[in-house]
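Structure incoming, see below.
Showing just some of the chains, left in place.
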Amino acid sequence: MKIVPEITRKSITNLINQQERVDGRAMDEFREISLESGIISKAEGSARVKIGNTQIIVGAKPQLGEPFPDTPNLGVLITNSELLPMASPTFEPGPPDERSVELSRVVDRCIRESQMVDLEELCIIPGKKVWMIFLDLHILDYDGNLMDAAALATVAALKNTQIPNTQVEDNEVIMDQEEMKPLPLKEEALMCTFAKIGDELVLDPSLDEEKILSARLSIGITSSGKICAMQKGGDHPLTKEEILKAVKIAEVKTQDLMKHLE
Amino acid sequence: MIIIITLGTNVGTKAREDGRAFDELRNLKIDAGVLERADGSAYLEFGGNKILVAIYGPKESYIRRLQRPDRAVIRCRYNMAPFSVDDRKRPGPDRRSIEISKITAEALHSSVILEKYPRSMIEVFIEVLEAEGGTRCAGITAASVAMADAGIPMRDMVVACAAGKVNGEIVLDLSEVEDKDGEADVPVAILPRTGQITLLQSDGNLSADEFEKALDLAIKGCQQISEVQKEALKNRYGV
């Protein structure tokens, strides 16, 4: 468990209560962000995102499969994340722990609820064959705020994804690996995460800030400004006012973030 | 399937599938102290949901790396019975239950005076015996009652309820059908004394205004449910 020396906790908190951060950022400022798409040739879609020293690669791989029985006309998105032990001394090998599960489920909801991917277009034979898009979030270096980095990398990987053309003849799917087409996408959505420290909310918490936060709030917003996902974390409460304030900031900051996708 | 259109109290709202008003909760019943072995327990029925919660602890933490020198930790296990849903659920944790367990423990955390029990552990076992939409909120509501039944000192009794958007309307306490067909679901848990929010999720598409409306409605729902929690403890302990 994350134990932080009391003195560190106090000095970070005091600064923040004076509207200052250890690394000099404004309360609502992201660290430096870099994004590269198409970095893995064998993945039909991929992207690497760095926010500060946090580093994530997302790979997207389409695979033919069966639809879920209750949605026979929709393709399938499967989001999985690996908090690699290389990324942090606190990450351990093995099946995804609750942090990893929460990360991938929240990113999945953000993508899914924004209806970014046109799942109907991924249906090949209703009830029988659809495209399943596997999104693998590979966390390489953990220096705080995985959520926003993961959402950004996932959306970038989806925008970069090509799927083979398919034709159906006699109920058999013929897949043409030579003729690839982009994944059918509609809206975009990204996430902004806030940490409550002292009496303030700070955007894009660094690792040191995450260690001492009392509450966390991640907000997913679409390119058309809708709230498509939200997740509070942390052991302590937030007030309604704090939440509404965070939504306001996120509305602005998401549009900034989206520029990285262009 | 036959849609029952009830008029009655639905003044000023579109009809909901089960005839409730937009701000109306499903039937709710809570009993405290229903299990023999557990240190505390509660049974809750909420619409078609049937939920049983047991508390063990505070006791020595057998997982050393979870021990905290200055307080107890809360561990939660939310579990659905295989027979609780239409298609049998395979036993054992899945990704959904792992996430709900995590946020439930976080939602309960600030209500319990954990500092009284350094190095110890409080275990919360939530069994969904039957599920009909809103089990995570119902689990949190029942867990607080079970926690009180266990005699664990608390600052307040966390209570949870969802609001959401169905057929373009912001409504309280989504049923299973509404959750499935609706546009958005916003589960909320609060500390009723201060109104502070200890659990918040949002799933679906909402404008900022709609979100605020849903949040307000959920908080109102929480306050109503809070009374039923207190009633349950009164029935049990005559306090």
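Letters A and B mark the chains in the order given here, with residues in each chain numbered from 1 onward.
Note that in this section a contact is a pair of C-beta atoms (placed from the backbone, for glycine too) under 8 Å apart; a residue touches a chain by one contact, two chains touch by 3 or more.
No experiment lies behind these values; they were computed from the predicted model shown.
Visitor: What is the chain count formula for the full complex in this file, using the labels shown?
Guide: Whole-complex stoichiometry in this structure file: A x3, B x3.
The rule we apply is simple: only the chains that are shown with their structure count from here on.
Visitor: What whole-number Å value describes the gap between the mean CA coordinates of chain A and chain B?
Guide: Centre-to-centre distance between chain A and chain B: 27 Å.
Visitor: In the complex, go through chain B and note every residue touching chain A.
Guide: 65-66, 68, 95-96, 98-99, 101-103, 106, 109-110, 184, 186, 190-191, 194-208, 211-212, 215-216, 219
Visitor: Along chain A, where are the residues that touch chain B in the complex?
Guide: 1, 96, 98, 101-102, 104-105, 109, 113-115, 217, 222, 225-240, 243-244, 247-248, 251
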